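Just one protein chain is left out here, and the rest sit where they should.
And now, chain A:
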């Protein structure tokens, strides 16, 4: 299910949070409403951790992670690093890396299997991404923009990219990522997809300006509509047919 929320009158929820299948990071400050919106949806399944990175609240844009690991920029303080190591599950490897392009969330987009990165990222960083996050790394641009982490958001089930992405690019990316992709917007026409929303395999949080149309596109491409009989049957189809035979 997709939920609409705000951080202090700001609809850019992907800036102030980082959501994966194993944990969720939320910025400090802001009202408790923001934090409780995440807790309400996620607390049963995954830990929701309040943190800052380098003393700032824009944690969603500075770090990148998936269920296997979390990469932090060099601006992260030792206390923040320790806090994250303590709060996250043990199987999540938390690593601080020295990369000139320190806004990792803007430069790298990933799910649990594939990552797209900024074309100018260091070779060493690319290796860290492959090791810590356990993904295959592709250097790409999206609609001509090199900040791939900002202009697309994808999970293991689907993805949303910059609205000006051409059909050829969409097909190419979809093949690389092995998930269905759609070009669209969030927060009433904002092209910066990843800043406007946070998504994982079963839930999404969008800015409160997101229109009903945008929300329905998001729910459909990320396959968030649970409880639909067709969805359940599709998943179970293989085992059903086996049993009929």
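Just so it is clear, a contact is a pair of C-beta atoms (placed from the backbone, for glycine too) under 8 Å apart; a residue touches a chain by one contact, two chains touch by 3 or more; residues count from 1.
We take it that contacts and distances are computed from a predicted model.
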{"item": "Name under which UniProt lists the unshown chain, selected from \"Nuclear pore complex protein Nup50\", \"Adaptor related protein complex 1 subunit sigma 1\", \"Protein BCCIP homolog\" or \"Brix domain\"", "value": "\"Protein BCCIP homolog\""}
{"item": "Full-complex contact with the absent chain, from A:31, A:82, A:178 or A:213", "value": "A:31"}
{"item": "Residue touching the undisplayed chain, where the options are A:62, A:94 or A:218", "value": "A:62"}
{"item": "Hidden partner chain, touching residue among A:146, A:181 or A:199", "value": "A:146"}
{"item": "Missing-partner contacts on chain A, residue numbers", "value": "6, 8-10, 29, 31, 33, 58, 61-62, 100-103, 106-107, 119-120, 141, 143-147, 162-164, 188-192, 208-209"}
